[in-house]
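What you see is the complex with one protein chain gone and the rest in place.
Presenting chain A:
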Amino acid sequence: MTVNIGQAKQTQTPAARSTSVFDRLIGGEFQQLPVFLSLVLIWIVFEILNNSFLTSRNLSNLVLQMAEYGLLGVGETLILLLGEIDLSIAAVSAIGGAILAVLAGNGVNPYVAIIAGALSGTVLGLFQGFWVTVLRVPSFIVTLAGSLAFLGLLFVLIGQEGTVPIMNNTINAIAGNYLPDWLSWVLVAVALLLMVWTAVRDRAKRHQLGLPPKSAASTWTKLILSAAVMIGATVLLNAYQGVPIAGLVLIVFVVLLAWICQSTGFGRHIYAVGGNAEAARRAGINVKGVRIMVFTLAGTMAAIGGIVGASRLGAASTASGGSDLLMDSIAAAVIGGTSLFGGYGSVWNALLGALVIGSIENGMALLNAPTSTKYLVEGAILLLAVTFDTFTRMRRKQLGR
């Protein structure tokens, strides 16, 4: 799933063949295995502590609770791939939510309000991208300044009440409504067909290019696992009220951005610039264009996250966009195994990372744990997950992947 430039050829040394199943998994198709295992472990622990955790109702809660920082985490992943950082995404998301709420409150068509909210993120992202790329101010500073200024803007937008309620049904439906069962199954079927088709096409393409085919076993494992996860999640969610629309929004954007990263020239350029900007420039890649584009995309994703968040709460508030949302979103990207130094990682990681963070918050709230415990556990898990990932990456290097 992770695209590594210059790593198209699978190594077929005798040493690789004799390694353990774990080594083969982390070295090959399933680099997210460590996070996945952490997630399973977290779920088991919470289920033991409170048997309401693994119910379809609670998983539905979880999907809604994680949707916002999942979306923010996906945007942050793109920035991290460049080797940059964006500290303004939480503030941008709050702006997106506020613009949505204020426009809707003043009688603007809800769809126009949604688009305007999302575009506000595009504009702010473009602005910051320009500042980072053309004026060459470090992204850390630009986005730190941005996060302050945007909070100021947020106060202006929201006004002295501190909260703008959203009373429009269309907007509240984003996080309040669910897909009908039949539709969720149609979507699952379409997704599975697409995956099979991609795998077949990929095989044909490799053959055409004279590359050795990927092992059938790993292709099948990946397909079967994805199918199991999708069907399992759909069965569970349908057992409650259905797949939340906010969850669908999250998945659609993850798939879309994963596709952009893996299968388009622009996507590969992101990795190239993040890996070595100078080399990318000499190879003729429009480094500045890629950077500005990525900041613009991240801003847009943040605003979309903010729209989902505002819809969930039924209000936009000045307390949104605080440090917790920012930290959770960056943690989601990093826990998933995306490198802070650029060039390595995947959008899918952010989804898994958001699941980890969301599960901890959900579980801790379910246990009615005090804030102190919650922060301690979150910190410990963040550190452990990233340490685990660092070790597996070192192992991967030793294996010559």
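Rule of thumb we're sticking to: contacts are C-beta pairs under 8 Å (C-beta built on N, C-alpha and C of every residue); 3 or more make two chains touch, one makes a residue touch a chain; residues count from 1.
Here, contacts and distances are computed from a predicted model.
Of "Phenylacetic acid degradation protein", "Formate dehydrogenase iron-sulfur subunit", "Ribulose bisphosphate carboxylase small subunit" or "Sugar ABC transporter substrate-binding protein", only "Sugar ABC transporter substrate-binding protein" is the UniProt protein name of the chain excluded from the display. The hidden chain makes contact, of the residues A:Leu325, A:Leu351 or A:Ile381, with A:Leu325.
If you put the missing chain back, the residues of chain A touching it would be 50, 52, 55, 57-58, 61, 64-65, 68, 101-102, 104-107, 148-149, 151-153, 155-157, 159-167, 176, 309, 312-315, 317-320, 322, 324-325, 361-362, 365-368, 370-371.
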